[in-house]
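One protein chain omitted, others in place.
Right, subunit A next:
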Amino acid sequence: MAKSTRNRPASTRESNARQTNRPPQIVQTVEQSVQQLNGRSSGLQNVGNPERAISIAAGAILAALGLRRRDATGVFIAGVGSALAFRGITGHCSLYQALGANTCPCDADRDDGVEVSASFLINKPAEVLYSFWRHFENLPKFMSHLESVSELDRGRSHWVANAPAIYGGKVEWDAEITADEPNKLIRWRSLPGADIEHRGSIQFTKALGDRGTNVRVEMEYRPPAGKLGQWIAKLFHEEPKQQIHDDLRRFKRLMEAGDILTIVGQPRGTCTGHGVRES
């Protein structure tokens, strides 16, 4: 099993252009992503770009001067210079973080989407898994945030996801299949005009020996610009990474055992003398 979540830069059409002005995105943990989405300080950029340029230049000059002195004071100066340069290159200042300061305007245009992936070994042949998944209307049987998927025509489908408290409780989009290699791969993406941009793929690879099929799912969701903070927590019931992992586990269970066991509805006590049903 493996899974990863990354914050992706910029959802909008000009994203590529803007991306080139940015430092390389650092792979984050989900916890960091969620903190960032919630607007809390993260371990990432908190120094504005003009200030970073000054920081790098000043740091480099100090380091050079320090190294030329060839004495203890020089080492100290060079150290300070290196730290400044490092701060400029990474865009992250620990002192700012400690003080709660932030000179980066990045928050205003932070409309990153969420990309998650998960993989599972499923003890069934690829043909069985592919044909179940290829009928997208099956997906809500194991994907907890999907309410329905209906197939339209020409590889297009209509998706409805539960999203309590936004967009009247639901988000909807039309999607099209962009790649379809039987028993190997399916890719799909939302069509323009969707409530959210969504793209996904599933790959089926034969596992070693008689172990079945390795299944890897990647999904990406991008809300309209600026909406992510409110949106993300409401679409997913838990952390996105955990949720996709759990969804794929449910897929595995449905395929291998034919059912997904639940305890909802079983009896339980209350320690008051009268029990209830598990909810």
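Note that contacts are C-beta pairs under 8 Å (C-beta built on N, C-alpha and C of every residue); 3 or more make two chains touch, one makes a residue touch a chain; residues count from 1.
As a convention for this text, contacts and distances are computed from a predicted model.
A.B. asks: Given the options "Glutathione-independent formaldehyde dehydrogenase", "ABC transporter ATP-binding protein", "TldD/PmbA family protein" or "Transcriptional regulator PadR-like family protein", say which is the protein name UniProt records for the missing chain.
C.D. replies: Protein name of the absent chain (UniProt record): "Glutathione-independent formaldehyde dehydrogenase".
A.B. asks: Return the single residue from A:65, A:121, A:152 or A:179 that touches the missing chain.
C.D. replies: Of the listed residues, the one touching the omitted chain is A:121.
A.B. asks: Which residue, A:51, A:147, A:172 or A:246, contacts the hidden chain when the whole complex is considered?
C.D. replies: Residue touching the absent chain, from the options given: A:246.
A.B. asks: Touching the absent chain: which residues on subunit A qualify?
C.D. replies: Residue positions of subunit A that touch the missing chain: 121, 123, 211-212, 242, 245-246, 249, 252-253, 256-278.
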